[in-house]
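Before anything else, here's the structure in question.
The complex appears here minus one protein chain, its other protein chains still in place.
Coming up: chain A.
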Amino acid sequence: MFRRERSIPLRGSAAALCNNLSVLQLPVRNLTHFGVVHGPSAQLLSAAPEGVPLAQRQLQAKEGAGVSPPLITQVHWCVLPFRVLLVLTSHRGIQMYESDGSVMVYWHALDAGDASLVQAVFARGIAASGHFICVGMWSGRVLVFDIPAKGSNIVLSEELAGHQTPVTDIATEPAQGQLDCKPLENRDCIADVVTADDSGLLCVWRSGPEFKLLTRIPGFGVPCPSVQLWQGTIAAGYGNGQVRLYEASTGTLHVQIDAHARAICALDLAPELLSAAEDTFVHIWKLSRSPEGGYVEVEHCHGECVPDTQVCGARFCDPSGSSFAVTGYDLAEILRFSSM
């Protein structure tokens, strides 16, 4: 059972985007950072354990040519081996900051290039894998940036071609997760990056100086706005309210949940699975490995209705999954829940 905790007020309401909440847990400093996109600006704030807001900062999308101010599509903290960077994607480009948002260390302008007149140009989908940061594009391409241990000498290392439609989300295997993994014979096959797009297609990659495409999981006519990867299991949320769990290395479907009545907008995974959708519901699911076949099984733990709120972001706030936070369209606060 979960109970509502004190909400954290936001300066601006959350925009109707998917994956519109990023959480950076800093247990050593007893702090949690939250990032929410409002529109042309994003708000970062840090809070103490009871949800007391301590500091906040607003970041703007870097201007460029165009009639209206550019809109931000996503804000996300990337935890790398030696540093944490905050990445902001917009309709103009990719901005990377030090983790508190104080200093911009890198700017990559989008090249509209061969986008037709009717295509919207934007970057969307952010994840860190080792010392790389992957960012998705409207064209389906995924840019891979090589991040140094410190400083701003960030280099575009590779451009992955796997998708034909706009990238929606990218997920990577968290570094700690791999330690608990069953040992795998062939290092080459460890899937540690998953990219998703508007057509529902998932691409599974192995990261490295050269990324390798391991397998593709086709869509079925609806977008896949949110994807997660943990201990070899891919969790994907779809526009028709379904959540599907796949074996990352093979792409085999293991679980299909008719989870929500509207499009899924956010997932989080570690160790429980959190799904949030535009139907106002947030569900928590327990994942386990079946004793016989070793494949993943799911059990529903808890459902929470956020009345009259089109949820647009949801994340766990601690590593055990005993608390989570939710954002909603038009809502100028971050809702918090913790287990009793």
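One rule holds in what follows: a contact is a pair of C-beta atoms (placed from the backbone, for glycine too) under 8 Å apart; a residue touches a chain by one contact, two chains touch by 3 or more; residues count from 1.
Following the convention adopted for this analysis, contacts and distances are computed from a predicted model.
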Name of the absent chain as recorded in UniProt (options "Large ribosomal subunit protein uL3m", "BRCA1-associated ATM activator 1", "Organic solute carrier partner 1" or "Dynein, axonemal, intermediate chain 2b"): "Organic solute carrier partner 1"
From A:26, A:54, A:120 or A:155, residue that would touch the chain that is not displayed: A:120
Residue, one of A:35, A:51 or A:239, that touches the chain absent here: A:239
Chain not shown: contacting residue from A:165, A:322 or A:338: A:165
Chain A residues that touch the omitted chain in the full complex: 11-13, 15-17, 38-40, 66-69, 71, 91, 117-120, 122, 165-166, 168, 197-199, 221-223, 225, 239-242, 247, 250, 252-263, 279-281, 283, 290, 293, 295, 297-300, 303, 305, 307-310, 329-330, 332
